[in-house]
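One structure below.
The complex appears here without one of its protein chains, the remainder shown in place.
In this document, chain identifiers A, B and C correspond to the written order of the chains, with residue numbering beginning at 1 in each.
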Amino acid sequence: MSTSRTPSIPRRLFARQVSAMALAVVAATGLPLVSLSAQAADTIKVGVLHSLSGTMAISETVLKDTVLMAIDEINAKGGVLGKKLEPVVVDPASNWPLFAEKAKQLITQDKVAVVFGCWTSVSRKSVLPVFEETNSLLFYPVQYEGEELSKNVFYTGAAPNQQAIPAVEYLMSKDGGGAKRFVLLGTDYVYPRTTNKILRAFLHSKGVADADIIEEYTPFGHADYQSIIAKIKKFSAEGKKTAVVSTINGDSNVPFYKELGNQGLKATDVPVVAFSVGEEELRGVDTKPLVGHLAAWNYFMSIKSPANTEFVKKWGDYAKTKGVAGHKDKPLTNDPMEATYIGVHMWADAVAKAKSTDTDKVIAAMAGETFKAPGGFVSTMDKENHHLWKPVFIGEVKADGQFNVVWKTPGPVQADPWSDFIPENKGKKNVPEKKS
Amino acid sequence: MKRDRMPEVPALLDVKAVLDPATALQEASRPRLLTPAGWGGVLLALAIVAIAVPLANLVAPVDSVFHLSDYAVGLIGKIMCYAICALAMDLIWGYTGILSLGHGLFFALGGYAMGMYLMRQIGRDGNYASELPDFMVFLDWKALPWHWAGSGSFAFQMLMALLVPGLLALVFGFFAFRSRIKGVYFSIITQALTFAAMLLFFRNETGFGGNNGFTDFKRILGTPIATASTRMLLFVLTGGVLIGFFLMARAIVTSKFGRVLQAIRDAESRVMFTGYDPLAYKLAIWTLSAVMCGVAGALYVPQVGIINPSEMSPAASIEMAIWAAVGGRATLIGPIVGAFFVNGAKSWFTQVVPEFWLYFLGALFIAVTLFLPNGLVGLAAQLRRKKKDVAE
Amino acid sequence: MRGLRHLLLIGVLYAASSAHALTALQTRAIAEGDTDGRVAALGDAAAAAEPGLATFVQALLDDAVKLTPTQVLVVEGDKVVDAASGATTALPSDAEDVVNNNRMRGALQATLASLRLLSPERGARAAAIDELGKQATDEAQLPLIEKAWASESDAALKAQLGRMRAGVLVASSDPAKRMNAAQALGESGEPAVKALLLERLADGTEPDDNVRAALRQSLDKVSRRLVWGERLGVLFTGISLGSILLLVALGLAITYGLMGVINMAHGELMMIGAYATYMVQNLFRAHAPTAFDYYLWAAVPASFIVAALVGAALERSVIRWLYGRPLETLLATWGISLMLMQSVRSLFGAQNVPVENPAWLSGGVAVMSNLTLPFNRIAIIGFALLVLGGVALLIARTRLGLFVRSVTQNRRMAACVGVNTARVDTYAFSLGAGIAGLAGCALSQVGNVGPDLGQNYIVDSFMVVVLGGVGQLAGTVLAALGLGVLNKVLEGWAGAVLAKIMVLVFIVVFIQKRPQGLFAMKGRSAEA
Partner (left out) sequence: MTPELQQAGAEALQRWRQKEQVSASSGGRSASFGRLVHAHEPDFAHGVALYLDDITVSFDGFKALNALSLAINVGELRCIIGPNGAGKTTMMDVITGKTRPDLGSASFGQNIDLLRLRENAIAQIGIGRKFQKPTVYEQLSVFENLELALAADRRVRASLFSRLSGAQLDRIGEVMALIHLLPEAQRTAGLLSHGQKQWLEIGMLLMQDPKLLLLDEPVAGMTDEETERTAELFLSLEGQHSLVVVEHDMKFVEQLTEGWKKVTVLHEGRVLAEGTLADVQANEQVVEVYLGR
């Protein structure tokens, strides 16, 4: 049985090894410089920067496919400016520094005209400097905490006021159960923290006392919600109608809801409204015990509109033909997918309008850009704040994992990335500052 | 004993040696720091880092074949930081036989020390136009917390980048080694340590920007950070540090100290009963390698532009071990080669086969452990030996 | 809630009311329009005590009611009937689902409850009482409650109704009634009652001092009961977490503890077990939907076998070359885990897959008003014990166990006395892998089943094994339960994040004191 140790290499071999270092440097770094496809002049390259491995793959992989689908669609219609779109897919592997590196690669090596990507705030913040330095475009498709507004980013997901606040308003309404006390529950990172900060301020403005609000945070990937649920039960039993506002991060939702169901906490007693739980997240849960719990989004798969029926069908077909794992037998659409879809199309239209892929021209063209969204509304890109006007839907979980829309805004709502409920934002305009 | 593990018997074993041991032993007892060729290699590396790359990146026209893109420079710079970690890993694991699964922590601490300084350098250019970093404004903090006291001064933070990892390692190591924690037990508690630290840094209240960590740096020492020249400066600096550390490590392992370390690896009890105090030796090398990682972290942050707790995740630390192993433990060159090879492969695979790159990487690790017990460098040595056998 | 009060009132008259069916108008009013209108309509219908109401309400709750411009239809399995006339019809294409929000659902449930409060079978009554218990009660419902209370034969239910009654009376104008009520409430264990008592004790609300005293007494009693509920709760959650840690660590205790393989792919073997469970579940759903509730009985062995086979394959192909080189196994298995994860992503997709609890594992038993023990957790605790027993027997009693121990203690000697070490290794490793598979099967019942299921547990499982002492089954058990309970106790007052940190720090410190873990080997052998 040989030992686990390695002998020290005799000194005589040493010289060659040192020179081996130089070789390795060249070799290792030479590799990534190899460009994949020869720079075809008749295509416009489009970067796709979504994690296909690591912890975020669970949510982001499907967005990659959505982008590819949208691109196929556009190419089928003859592409843009007479050129076909050529997607360049990379895997930042849920590793934040790698996001920045890959962004740089897409922009400077592959010379892509635009990048669709990112999910977590930290990944967005990691790539932001790259996009601003190289003055390129990022389309970010996920609901987020606001507190940011870059001229190089278009935010097609919801700002807090397009999701969180209407949801809480609904909970306080008669139909929502007239909740008086709130449990703000989230994973311990910036999106829940910010959202809850905004909500607390909002609740104060509605006359809810601090005594009637508790905030609870769990680590990433927290899988044991027994104590938390017990706490919620206790809190809810000690006073008037209680509701839970959940900003739990994707992966922890399944254990949370399973526990919720098994502890017998019914939506009619303590409704839970979630901002990060959509069709995709519920895929992993048995929803029968969860009927009536809520989610707030700008899109639901169950929305009845011709545009949506078409969108869902397109996705279903695409998933089947391309054999998208998981979706080919049970295709699902959700809000970030819709946001991605809108983003790609809007960008294409803007390019066509600007007759160029030049960043500044496209930004100019994006202002006021409209698109008939699957959501059933015409969503409009705000003239200046780089966010979409979006309708807000409140859905109740159904036994089949879909959502019943029980409430919706009369029309699209303008985004307010610098929420007025955060004192520091006083006097901040919802306009990207011109970076000098 | 497998053939490939057997280093050849040196030529100095001849009749003369037996008749006149003294001179032969003289020879054997005074290992040179590097062979002349070795020095050549070092100089070559130095030249590449300090002259060739800057020229290729800054001077050579973009379309020429000699041009090296900013992206490539950034990538190599990043990997050189990793190489430093691998080197540190090799000293403690390859030579002393102590596998740490917590070196990511020291790396991150160094990074955070630098990050804090860079955050302060943003000054009033943040979102909230405040002297405080944005995330503090956001937490409604009115003043800097105590642990940010010195963050304004570059010198102080750099000192911290050395001291914090160093002291942590010193204290942790002292207790761990004193209570004779060995082998996997040690590995696991180092893992526990870094995991705990990660959770701690995730908390916003800890005062390090929570999950987002530090990003969007503007300038370093007053000069803008996102310029080609600044980047090149950092690059050359990193390269210099790497080569410097390499020579230092070389000096260590060729000294008696280095041999004691290997002795500890091979038979710690014998070392003890020979009168050496393993605690002192382990502690020394352990602390040193932690400091090296701290330095690597400090160089890493300004180049990649972000530091966040995920650098402390157990996986990150395991990868460091993997770089060392792939390159070849107890060879010094090995870890550097390994770091470049693995990370180069990673960057390449994630680009050409984004859906399948994990298969390649996984297969690589398995292949290396199965077929190259001494890593790539070991393979090189083996091939040479084969050639010689054929020749003879 | 005006509507609610109505329909509670009518419950009294219910028995006596003259029977006539719901009109199409009523059904439409209940099924369509804004919630206020619907609740009102429901109230009126209840007030009129329509006989068809109960079934219709039930249908609404089951989402079995559809609307067409002309009709309100109830879907019963494959046949469709008009809610009003009861005439069977075909389902028109333009039929729309009736959507009930929480408020509507609440009202519907309350109606059912009030209708069933006097129903002959006990189960229905119990459910009804629980349901009503959740509504804010006041004088208006008193008659109904009193009636039910008077006619209730079952002691437990009668007591429950009594407390409900007291809950109302405690606010009555008559001090004597308040007095009795105050004392009666002392028998309750309901958190809601505590809230009520506190409310009554708020200064200004209760004039009479004696009553105040009585209230205070009752409050103490109730609080004491609740505190116990909470303590037991913490204990249970701790044990439950511990049992999960035990399951995830057991396999490792063999592959790593006994065989010295630092198996970084252990988590992925769990994941494989979980996916096996998922596949079995799908098979049952597809081919034997009636037996769906029993799919776990098939899933348990399946997950074991699949994981064990994968384990065997790994052992034969990779690990057997690495015995005695623990750190190499770390690297190789790390590579393996990467590949396993990615292959699952390619096969099943990166997103989670749904694994349902069978009916008998969903829900829980309410031991105390504020302590519900979910069935799946109870089951897992039992399961963990079973697996533990099995492993212990296997190692201690069987021939294979003997071989495993002999090989792991002295490979050469074992080989000399004719043990086929290679085969034993394979068996042992497969066993460890199989147990990991079982753990995965169990986890699928409480957590998500996705490609990185294993990653969340790998660190914990190593902590447990090392803390327990490598190669020490007893140590593993103690460590798992200890960490579980400790974690939950800390979580109680420090929050989840800090609790986890503290536990990790505890482990680090503890190992300082016991460098060989809880159960260290002593004597000369220790230096082996």
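Rule of thumb we're sticking to: a residue touches a chain if its C-beta (ideal position, glycine included) is under 8 Å from a C-beta of that chain, and two chains touch if they have at least 3 such contacts.
Predicted model, so just to flag it, every value in this text is computed and none were measured.
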Chain not shown: contacting residue from B:His67, B:Lys182, B:Arg219 or B:Arg259: B:Arg259
Chain not shown: contacting residue from B:Ser153, B:Thr223 or B:Ser269: B:Ser269
Contact residue for the chain not shown (choose from B:Ala37, B:Leu139, B:Ala284 or B:Ala367): B:Ala284
Chain B, residues in touch with the chain not shown (by the definition above): 1, 6-7, 9-10, 12-13, 17-18, 21-22, 24-26, 28-30, 252, 255-257, 259-260, 262-263, 265-267, 269-278, 280-281, 284, 330
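We adopt the following convention: only the chains that are shown with their structure count from here on.
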A-B or B-C - the one linked by more C-beta pairs in contact: A-B
Centroid distance [mean C-alpha coordinates] between chain C and chain A, Å: 29
Separation of chain B from chain C, taking each centre as the mean of its C-alpha atoms, in whole Å: 46
Centre-to-centre distance between chain B and chain A (centres being mean Cα positions), rounded to whole Å: 34
Touching two or more other chains - residue numbers and ranges from chain A: 2, 52-53, 188, 219
In chain C, residues with contacts to at least two other chains: 325-328, 341-342, 346, 455, 497, 500
Of all residues in chain B, those that touch chain C in their complex: 93, 99, 175-176, 179-185, 188-189, 191-193, 195-196, 199-200, 202-203, 269, 314-315, 318, 321-322, 325, 355-356, 358-359, 361-366, 368-370, 373
Chain C residues touching chain B - in the complex, by the definition given at the top: 256, 262, 264, 318, 321-322, 325-332, 334-339, 341-343, 346, 455, 459, 462-463, 466, 470, 497-498, 500-501, 504-505, 507-508, 511-513, 515-517, 527
Touching residues on chain C, where the partner in the complex is chain A: 35-36, 63, 99, 101-103, 105-106, 109, 134, 190-192, 194-195, 198, 230, 233-234, 236-237, 240-241, 244, 323-328, 341-342, 345-357, 362-364, 366, 370, 372, 374-377, 411-412, 445-452, 455-456, 488, 491-492, 495-497, 500
